[in-house]
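Here the complex is missing a single protein chain, while all its other protein chains stay put.
All chains are identified by letter, namely A and B, in their written order; residue positions are counted from 1 within each chain.
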Amino acid sequence: MAVITTALSIATEGAPNPGEVVAASGTFTLTALLIAIPLASAALLLLLGRRADRWGHLLGTLAAAASAVLGVVLLVAMMGQPEDARTIGQSLWTWIDVGSFTADVALQLDPLSISFVLLITIVGTLIHVYSIGYMAHDPDRRRFFAYLNLFIAAMLLLVLADNYLLLYVGWEGVGLASYLLIGFWYRKPSAATAAKKAFVVNRVGDVGLSLAIMIMFATMGTFTFSGVNEAIGSVDPDTTTWLGLALLLAACGKSAQFPLQSWLLDAMEGPTPVSALIHAATMVTAGVYLIVRSNAIFDLTETAQLAVVVVGTITLLMGAIIGTAKDDIKKGLAGSTMSQIGYMVLAAGLGPAGYVFAIFHLLTHGMFKAGLFLGAGSVMHGMNDDVNMRHYGALRAVMTITWATFGLGFLAIIGIPPFAGFWSKDEIIKVAFAVHPVAGVAALLGAGVTAFYMTRMMAMTFHGKARWEPDVHPHESPAVMTVPMMVLALGSVFGGLVLLFVGNIEEWLAPVVGFEKAEPGIPVPLLIGLTMAVVVVGAVIGWRQYAMREVPRMAPTQVSWATRAARADLYGDAVNEAVFMRPGQYLTRTLVWTDNKVIDGAVNGTAAGIGGLSARSRRWQSGYVRSYALSMLLGAVVIGAVLALVRFA
Amino acid sequence: MSALATLAPVVAAGPIGVEPNTGETVTFWICATLAVLGGLGMVLSRKAVHSALFIALTMINLAVLYVAQDALFLGMVQVIVYTGAVMMLFVFVLMVVGVDASDSLVETLRGQRLLAGIAFVGFLGLLLAGVANAFDGIPFVGLTEANAAQGTNVQGIGALIFTRYLLAFEVTSALLITAAVGAMVLTHRERIRPRKSQAELSTERFTPGRHPVNKPSPGVYARNNAVSMPALLPDGSTAEESVPGPLRVRGDAGQADLLALEEAEHLAHHEAITVEDTAGAGPGGRADRSADRDAAGEEVRP
Partner (left out) sequence: MNPTNYLVLSAILFSIGAAGVLVRRNAIVVFMCVELMLNASNLAFVTFARTNGTLDGQVVAFFVMVVAAAEVVVGLAIIVTIFRTRNSASVDEPNLLRL
């Protein structure tokens, strides 16, 4: 830690003052509608059933769009407020009122949540539009849109809640929506299994969140954000650390961070728009939101912060390495998502210097990764839902728009200036070098690996020679799909610039999460240059390997152990199986055996014994008076005989 | 107990046992044998009436034995109350319940007889062993003195009943009253339904399973007109209902006269009864005729 502190050169600003919560009035009273509209739409679509099949997708899209418009209105209204009055609270009703325990359904709109609201609603709307085309031939399209709306509502509840308990509701809501959407094609066993896996792994993380909420209530008696921020200072440091670690566990589950990362790759079984919206742009970033939202807690506990940094660093490298070995385009992107969220978590662990950039990267990533996923979906759409990149190649000519949008996303993610990813990722690397140089180096390396696997993906999909399956006739997707991709491509290009220079995101978020400028130990231009060099090297290697040379249609089997490990998701599943599943199975088997043989045996044996005994003794109770008289006389004889024996023998 | 004290010197002085009394010995052995026979007969006879008679025999013998043991009053009471009143009551009840209330010889409870036998032997063995053990060499003190104390046996018992056992005696009276009332309550039948009208009775008479008209009187077609002879129906079968119930259940119903049966058969076939038929048969003709009937394939009706 000493090294780290010396490397710090933090501008000495006070801890962020979250500012007074202003009661909602005027435009801000519409906040609740943000959630209510998609929720009502979801309920309507689910309750009406087949009757809504014809127009269900339109209603769903309209609901998302309405939320998006409302979000923009609220943003404008918020920008009109003075800087210290941008935290708006809206208490809807008292939810739980038991003795000293009260929980309100109350919303809090502040610069942090409005950023998320806009990301969720706008990207969500685009993906709704895209899904109209993508799911056009699916008989269950209405159900799909209902789930999407449900997700939007739950995610908005998550980011708009003013306390951890209500956040937990949203947290579980998005978990449910994620489960339903991963398992959307539930007739496919792999999809059903993947949904279950995502749910179970998320549940592990949820334990962390519920523990955190319980700790909060036990130590502070409150779990509203403002209340916790105020009271956290007087809490025992150890408790604060445990609280931070519990929140980190929750974030790991939801954001697929090490060691709970295994579900995200399998979650790609869901339809591609789902992967784009939930498993790339929004839901998986909820963990980052949680950490950033709990900045008051993490600022007070270095141990938990360090844990966050470690988790983020490990995951960003793991995700990147996994991404290099995947032939499944969606799984490659999923590894990339893990890696990018690793960046965000890393940034969130860097304290006030990093929160803003965690959110910044989250927003830009939301745009370009959604664009990339939609591009992948468009490619799959043209390739008969084949996801194997070894069957792609040379698609640039037939899918020009997809190529272009995917390419812009590609440039954004590998961090080429002035695309969106450059600004956010570069800032994170910078701050990481300032606070934790080791993590900074890892982030730098990660950028190189990112460049490699994204170049590999780009090259294998759009360049080189065509390796199409015989009966595949690639074609460009319809406009309803390409337009959202184009919009997101615009975001990939300008998102970073706009947020940083027009939106001034640092100042925008500072009132909520605080901001301290951190200077790395090495000069910034040098660092940027270094990053660029690493990225270019990664990209060039990738290009040489996959665009210049022939890509085999079958994945090579004679590969190094590193490739095998990466293909096996770095043995995440194997570890889970060995450490948790097998012992659990043995435990259950033993318990089942014990239950069947020992407990049931004892119970059934007792019952059988008593039954047998009764069946035998029942014969004594024949109901015949003479039998009873006989037993009385025999008894008298026996007693008399015994007495005689005792007396005379 | 004072009596015992006064007799103690006599017991101590006298030889073991009083002077052998030949008369009592003879009485005992005769009566004891009869009593045991009566008991066995009661248990073993099938018919309840026989049982009642056997136990009456036992009771009378016991009365004799009471008298032989200087219990004159009890002997009389035994005869009057038991053999007279109680056994009368038994017989009355038997009459009510029906003479057909006889046990079948088949034991329905498995092992009941065997176990009862074991219990019988075991219990008897215990009693005998106990008696032999406790009374070995103990003589009779005799009641001569005790009876003489109040004058006679009856007076002695009366003195005891009205002094020492007065409370028990009074309680006994309550018991007897209770028993009398209880018996009345138990056997009393409340009329809970209105008396049946004549219309209802005649409707009932025509319900299936009932006999709507008078039952046939016995022996209509029989040459023997005794009540135990069943009537013959036109088709030659016997009318079981024509014999009174008690006779039937006792098995006393006679066989319909085979000759009458034959007669009925002839009537059924519109054949005149010729003189030759009966004359040819002769005195020993009954067996021949029944052989004929068997040859004709006719079923012999009981």
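Quick note on the criterion: a residue touches a chain if its C-beta (ideal position, glycine included) is under 8 Å from a C-beta of that chain, and two chains touch if they have at least 3 such contacts.
In this text the structure is predicted, and so the values were computed from the model without any measurement.
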Give the residue, chosen from B:A48, B:M229 or B:V243, that touches the chain omitted from the document.
B:A48
Chain B residues touching the omitted chain (full complex):
1, 3-4, 7, 17, 20-21, 24-25, 28, 32, 35-36, 39-40, 42-43, 48, 51-52, 55, 58-59, 62, 65-66, 69-71, 73-74, 77-78, 81-82, 85-86, 89-90, 93-94, 96-98, 101-103, 107-109, 112-113, 115-117, 119-120, 123-124, 127-128, 131-132, 135-136, 138-143, 145-147, 153, 156-157, 160-161, 164-165, 168-169, 172, 175-176, 178-180, 182-184, 186-187, 189
Where chain A meets the chain that is not shown, the residues are 621-626, 628-630, 633
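One rule holds for everything that comes next: only the chains that are shown with their structure count from here on.
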Centre to centre, by mean C-alpha position, how many angstrom separate chain A and chain B?
99
Within their complex, chain A touches chain B through residues 622, 624, 626-627, 630, 633-634, 636-637, 640-641, 644, 648
In their shared complex, chain A is touched by residues of chain B numbered 109, 112, 115-116, 118-119, 122-123, 126, 129-130, 133
